[in-house]
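If you scroll down you'll find the structure; I have some questions about it.
A single protein chain has been omitted from the complex, and every remaining protein chain is retained in its original position.
Coming up: chain A.
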Amino acid sequence: MGNLVWHDFARYVSITASLYAVWSGFYGIYFRKFFWDFIGGTLRDPGGLQPAPGAAVFITLIVKNPIIQIFAMIVGLFMLALEYPLPQLKSLSIHRSFALKIVLLLFQSFLTLLFYQGTNSALWSLIAAGSYARAIILGETMEEAKDNRGKGGRA
């Protein structure tokens, strides 16, 4: 009984995950750390984990220059604009495309999984992507946005 509309549920999870991505990317710029640096890394006292030489490319992209964090923020912000949605995007068909959202969420999940602060966002983005996939399987579609015809709640 009751009919869960999966893409509605996915939207809320996706908004939360994207907000997390933006926020984690932001303070990830100040505290830069490659999440997977424990693989083959050596612990130095003080100084923390020193990543293995094989991870040099990630160190360049995350620690030396916060490229991944900035990309995660951009994807997260775009995701928010798409999900909330921004008034300019409301009438476009990409706002109603689950496939695009799944792709972006997977991308967001991949990016946030790389740096230290983003792991929760990665997990939640996967959940949101999975829920959107479920919505596609069940054949759900999103209604086209209607024009605003005034506000409710007045006697």
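Here is the rule we use: contacts are C-beta pairs under 8 Å (C-beta built on N, C-alpha and C of every residue); 3 or more make two chains touch, one makes a residue touch a chain; residues count from 1.
By our rule, contacts and distances are computed from a predicted model.
Comparing "AAA+ ATPase domain-containing protein", "Signal peptidase complex subunit 2", "FAD-binding FR-type domain-containing protein" or "SNF5/SMARCB1/INI1-like protein" against the UniProt entry of the hidden chain yields the protein name "FAD-binding FR-type domain-containing protein". Listed residues A:29, A:49 or A:136: the one in touch with the omitted chain is A:49. Within the entire complex, the positions of chain A that touch the omitted partner chain are 1-5, 8-9, 12-13, 16-17, 23-24, 27, 31, 33, 35, 38, 43, 45-49, 116-117, 120, 123-124, 127, 153-155.
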